[in-house]
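Have a look at the structure below, then the notes.
Here the complex is missing one protein chain, while the rest keep their positions.
On to chain A.
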Amino acid sequence: MALSKNPGGHRGMQESMYSVIALVFILVACVELCDAAAAIDVYRLIQYDMSGSAYGSRFAALNHHAASLHFPPGADLSRAVLIIPLRELNITFVREYINQKKPLGGLLFLLPDIFSFENGGNKQVHEKEQLKNLLAELEQLLIHANIPYPVYFAFENDEIDTVLADIKKNDAIGQPATATTGGYKLVIPTPEPKKVASPTITNIQGWLSGLKADGDTNQLPTIAIVASYDTFGAAPPLSVGSDSNGSGVVALLEIARLFSLLYSNPKTRGRYNLLFGLTSGGPYNYNGTQKWLRSFDQRLRESIDYAICLNSIGSWDNELWIHVSKPPENAYIKQIFEGFSNVAEEMDIKVGLKHKKINISNPRVAWEHEQFSRLRVTAATLSEISTAPELLQGTGGLYDSRQFVNETAITRGVKLVAESLARHIYGHQGKNVQIFADGGSLAVNPAYIQSWLDLLSQTPRVAPFLSKNDPFVMALKKELADHTDEVNMQHEVLEGVFTFYDSTSARLNIYQVASVTFDLLLLLVLGSYLIVLFSFLVITTRGLDDLISLFRRPPSRKVKTA
């Protein structure tokens, strides 16, 4: 009966064995399915080479214990990650660490919510400015340093706040986390960062044709309005650049919309062509603008009367600056400036003129109009910034978030530029005519400005990480196509001076780990428990003698004599 069962059952047994083995392999493979104490999105400090020198954070993977700023003095931090909330940041401390190249496992900066788009609500005003300046300073420090360990940014939230409070408590007791004392472990499992191959910059231009009189064979003069749309910041996925230069892009789109309304009717079409340019490569000495201008036909370049570049017009109160590189006595410059001043007076805005000479031998291009001036085209930049920024400064970094931009400022700026341009185009200089009067059909549309500003504040736009067919670039192209007659895109490769590396964002897992000593202790306890259990069971079921006999050597067999 029992024997006959087996042959038929054998095959079934074999199959189930295979499935069991397969299951075992699968189970072995799923190693880290466990959930961490917290998992948050983190963004890595940018890593780039400029003219061969390395800058930024050179590593991405992280697997160290966490420490806070309250670490006991003299503690070895070379295998620890310092978690620093921005509110508690001491910039001299960080500067010291970086400049003296002290060994550190990693840095994690926690940014307050106001710098994120979703959560930036109405927080206290006085703190905002302080934090903004502190963050700007930190950013400048980090992007110009060569840091041999990972540096990450994250937004504060409840999970990480509780973790940090716990870490601070442990550190205060004087027990920093190491392998033997437990604590929190931060793990970011990303591969080594690789170079971004052939970063592209894309220039988008829109052309609005003016009205040619019958029988007129000459080329109509052109006025160009330009803004650069890309940014550069310490953390590329967070570099949204709401003011630098999101405000400029929004203003350009609104001006394009207004003039497209005017030019749609031949009766109101001006005798000037309008060329709108959205350029890329702004932070890198306006490389994109240079390539865009070089691609122009000679005749087109000569037909440009003047160009107005828009740069950061989102957070000013009453004063704007027009930056030029030709001397103010130049007739064209005078004309442009007077045109702007007249309109500005009517709008209660103060406009100042700033002259900065170009040094041809110096590769540094501080303003976009300088690229035009180098090719002998009259140009000026309208900006709220009064002094020329340094390289990679004011290019829309972490601190430049939606919170700090004022739509009303942009609206007024748009009205100023549009009104000045229109008076020049239609020949109404000096006359008190309001073409884009509020409340009329040509009024500046604040809703349009706000919605585009919101979009720009949510879109990181660091050029090497924007592909050729990035949806945002396509959206800009489509928008410009709606307002102009002809749109062209120019794709170029960013010049070899800059090299960028990828791996810009990752997911951080925070694990609460127990120390080795804990597990050793546990092993001891369990061992003694099992031994006690064993002895207990032997005694109760077989008797004490049996227990003792287990430890005695079996007595040598005595030959029993009959």
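Following the convention adopted for this analysis, a residue touches a chain if its C-beta (ideal position, glycine included) is under 8 Å from a C-beta of that chain, and two chains touch if they have at least 3 such contacts; residues count from 1.
Going forward, contacts and distances are computed from a predicted model.
Enquirer: Not counting the visible chains, the remaining one has a UniProt entry; which protein name from "ALA-interacting subunit", "Cullin family profile domain-containing protein", "Cytochrome c oxidase subunit 4" or "BOS complex subunit TMEM147" does it give?
Expert: Matching the unshown chain against "ALA-interacting subunit", "Cullin family profile domain-containing protein", "Cytochrome c oxidase subunit 4" or "BOS complex subunit TMEM147" yields "BOS complex subunit TMEM147".
Enquirer: Among the options A:Val187, A:Leu261, A:Leu353 or A:Met489, which residue touches the chain absent from this view?
Expert: Result: among the candidates, A:Val187 touches the missing chain.
Enquirer: Determine and list the chain A residues touching the chain excluded from the picture.
Expert: So the residues of chain A touching the unseen chain are 27, 30-37, 179, 182, 185, 187, 511-516, 519, 522-523, 526, 529-530, 533-538, 541-542.
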